[in-house]
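Shown here: the complex without one of its protein chains, the others still in place.
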Amino acid sequence: MKKLVRFGVSLDHHLLNDFDRLIAGRKYTNRSEALRDLIRDNLVGHEWDEDKETVGTITFVYDHHVRDLTRKLTDIQHRYQSLILSGMHVHLDHDHCLEVLVVKGKGSEIKTVSDELIGTKGVKHGKLTATTTGKGLS
Amino acid sequence: MKKLVRFGVSLDHHLLNDFDRLIAGRKYTNRSEALRDLIRDNLVGHEWDEDKETVGTITFVYDHHVRDLTRKLTDIQHRYQSLILSGMHVHLDHDHCLEVLVVKGKGSEIKTVSDELIGTKGVKHGKLTATTTGKGLS
Amino acid sequence: MKKLVRFGVSLDHHLLNDFDRLIAGRKYTNRSEALRDLIRDNLVGHEWDEDKETVGTITFVYDHHVRDLTRKLTDIQHRYQSLILSGMHVHLDHDHCLEVLVVKGKGSEIKTVSDELIGTKGVKHGKLTATTTGKGLS
Partner (left out) sequence: MKKLVRFGVSLDHHLLNDFDRLIAGRKYTNRSEALRDLIRDNLVGHEWDEDKETVGTITFVYDHHVRDLTRKLTDIQHRYQSLILSGMHVHLDHDHCLEVLVVKGKGSEIKTVSDELIGTKGVKHGKLTATTTGKGLS
């Protein structure tokens, strides 16, 4: 069950003003929510450092005209299919495809899949984004 | 048309050995490909610094039981629908959803969409990943 | 004058527990202090994005046996001496020197100095660290 705790934070009023202005620029309507986001982002980073089960997205852009590339990328995905939850394919223009995969596993396993896809010849750009299963980040 | 240029790079042999070991660990089969990836990643960073038209993915995780959250997130996406190319929704567990959006526009516009989604109360974690249209990154 | 403001933050108790464990591992003795640090770090990032007057440190490592390198690095520093507050030189081993410069100016100016030093042939590694004048970060 969800149990909210309330606690007090002391801040210099200048620091608080600056922070309020910053988060307003980022469209936050609520100071607690902005602080929770800072806290959660730190915890997610820690989750990855500790190599716990977590979730990441792998984004990569490639030219589908490159001979054999689509087949190679599919093969890699099949090899790691127990880790890959889902994928989306977007046609950016006549030549370029973008794929995003949602991958669940230990941080180190997700990195292996990501390295293999991004290292494939013909992939023009790729990035692994560390996110979370959401559990424990109430 | 694609025109390949070949040029020489001089490296100390220790540095080259270390690099070859590093990229083997990252599953590269080819040194040129690894160098091209380093170069392209630098160019993509620059593309974003200059606020040119580019592509990003926005990943966010939330608890769909939070009252009214799904509706709010959908509203934001409709407001920016001219920028959002595509979206994917994954059910991580009984409570948690992950969404990834592929967004195309100026870097600053993509950041606005991202700030608004990630700042929404109830979104537990979010990240903007800067990638590219692929154009000019031959 | 320093005026402290106190305000309440609501957090789920699981999230708070996780955060308390994380900051204990980072040697914080005080939750408010940890939150202030997260807030200040965000504000410093913003200060640099806005190109305001700020402070950075430039760290670089080089082999002082490389012909003419020391002279080149000194020349660059003299050209930008109005920005450079101070410098420190450490002998890492028989060959390698590390220098750290403390630089004050607009973010873009500090980046120019940093690019020029780090781009000099013979500099093996260099990094610009964004920090702050401390003003307004009460």
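A, B and C are the chain letters, set down in written order, and residue numbers restart from 1 in every chain.
The rule is short, and it goes like this: contacts are C-beta pairs under 8 Å (C-beta built on N, C-alpha and C of every residue); 3 or more make two chains touch, one makes a residue touch a chain.
Just so you know, these numbers come straight off a predicted model, no measurement behind them.
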| item | value |
| --- | --- |
| Chain not shown, its touching partners among those shown | B, C |
| Residue, one of C:Leu15, C:Leu35, C:Val55 or C:Ile110, that touches the chain absent here | C:Val55 |
| Contact partner of the left-out chain, one of C:Val44, C:Leu83 or C:Ile110 | C:Val44 |
| Chain C residues touching the omitted chain (full complex) | 23, 25-30, 33-34, 37, 40-41, 44, 55, 57, 59-63, 85-88, 90, 92-93, 95-96, 98, 100, 102, 104, 115-116, 118-119, 121, 123-127, 129-135, 137 |
| Touch list for chain B against the chain that is not drawn | 2-16, 18-19, 22, 31-32, 35-36, 38-40, 42-43, 46, 136-138 |
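As a convention for this text, only the chains that are shown with their structure count from here on.
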| item | value |
| --- | --- |
| Interface sides of chain A and chain B: same vs different residues, half threshold | same |
| CA centroid of chain A to CA centroid of chain C, Å | 26 |
| Geometric centre distance via CA averages, chain B-chain A, whole Å | 9 |
| Multi-partner residues of chain C (each touching 2 or more other chains) | none |
